[in-house]
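Starting off with a structure, shown below.
Left out: one protein chain. Kept in place: all the others.
So, chain A:
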Amino acid sequence: MMRLELVKRPQRSVLFSALSPFLAFALTIIAGAIMFALLGVNPLTAFRIYFIEPVSQVWQLHELAIKAAPLILIAVGLSVCYKANIWNIGAEGQFILGGIAGSIIPVLFPQFEGPLVLPLMLLLGMVGGAAYAAIPALLKTRFGTNEILTSLMLVYVAQLFLDWLVRGPWRDPQGHGFPQTIQFNDSAVLPELMPDAGRANWGFVFALIAAVLVWILMSRMLKGFEVRVLGSSPRAGRFAGFGLNRMVFFAFLLSGALAGLAGISEVSGAIGQLQPVISPGYGFTAIIVAFLGRLNPLGIVAAGLVLALTYLGGEAVQSALGISDKVARVFQGMLLFFVLGCDTLIHYRIRLIGLALTKPESAAKLEAAPKLKEAR
């Protein structure tokens, strides 16, 4: 009988740590080629349509920036959580709540116009996302609940809450019964960067600024040091006098605020009103972005652009080849799978163990346990 065991490598290869995202991308391409071949499509054609055509013209690069902006904003926040070993899986919900909170002004006070509107909306969006993220933080610090479960479940609450709002109290009375709010007035719309060239809006600039600021926070500031210590060795963090509970709130509030900013930027910039669905899963895809970017804010900018491309490519193969755009999800899933796989194999090597030959102590004990029960 054989058994697989992961054995920690004494040293990590610096080269392969850096190469890991590229290896993962190459493996995704290979697996994707097999998938396209099985679907009866020439993989080369499919890849051209999926990865190259969506970014061959300037206006398409603007579309890429529109998709990348929320991914980067959310992932930068999540990277702080994950570095602190705090698992916020609910950015999708924080994104939605940010969108809703930021829309309070243009939906409920449409006559309020002027230069103040947009900053207030962005601020409210951040507050909404942060407040929603505070719920799992509070549950974790007060009752010791698992933040993975609570933050994830709150996503569904947020989705249904938005659905109810746009079908009920916030529905546009002149909207012919469509489940959506009124169109935001001009001062509530996030301006485009270069209206002549394409649709990209200030959300992408926010994403870049957030990435740089969080990079400075994590690499140059005491707070970032606190995040890294508590994440890598919590007991040493306690010895340093850093509080774990405070860190849970800090990480959740920061990532919630950034997800909320992404949400209101998307609603106010790309959509212009609230609809039952405002995100094609940005909050979940951003988890992949965070890891593909090695939890480094600058790496996340690059990873965000790659993942944004998988969205555009999914739409492209659907219209050109008639393949379901769910293929985008498949690519995202494979990318995450291979990133995590590469990272695991950088830290561990696989050892094949014949049970009968070399039985370690622990295995012997585990096997002895059932015998013990019989004996009694």
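Please note the rule applied: a contact is a pair of C-beta atoms (placed from the backbone, for glycine too) under 8 Å apart; a residue touches a chain by one contact, two chains touch by 3 or more; residues count from 1.
FYI, contacts and distances are computed from a predicted model.
A.B. asks: Consult the UniProt record of the chain that does not appear here and report its protein name from "Formate dehydrogenase subunit gamma", "Spermidine/putrescine transport system substrate-binding protein", "Isoquinoline 1-oxidoreductase alpha subunit" or "ABC transporter".
C.D. replies: Per the UniProt record, that chain is "ABC transporter".
A.B. asks: One chain isn't shown here. Among A:86, A:229 or A:287, which residue touches it?
C.D. replies: That would be A:229, which touches the missing chain.
A.B. asks: Which listed residue (A:220, A:326 or A:349) would be found touching the missing chain in the intact complex?
C.D. replies: Hidden-chain contact among the options goes to A:220.
A.B. asks: Please identify which residue in A:44, A:240, A:277 or A:350 touches the non-displayed chain.
C.D. replies: Answer from the full complex: A:240 touches the omitted chain.
A.B. asks: Touching the hidden chain in the full complex, which residues of chain A are there? Just list them.
C.D. replies: Residues in contact with the chain left out: 10-11, 220-223, 225, 228-229, 232-233, 235-241, 243, 357-361, 364-365, 368-369, 371-372, 374-376.
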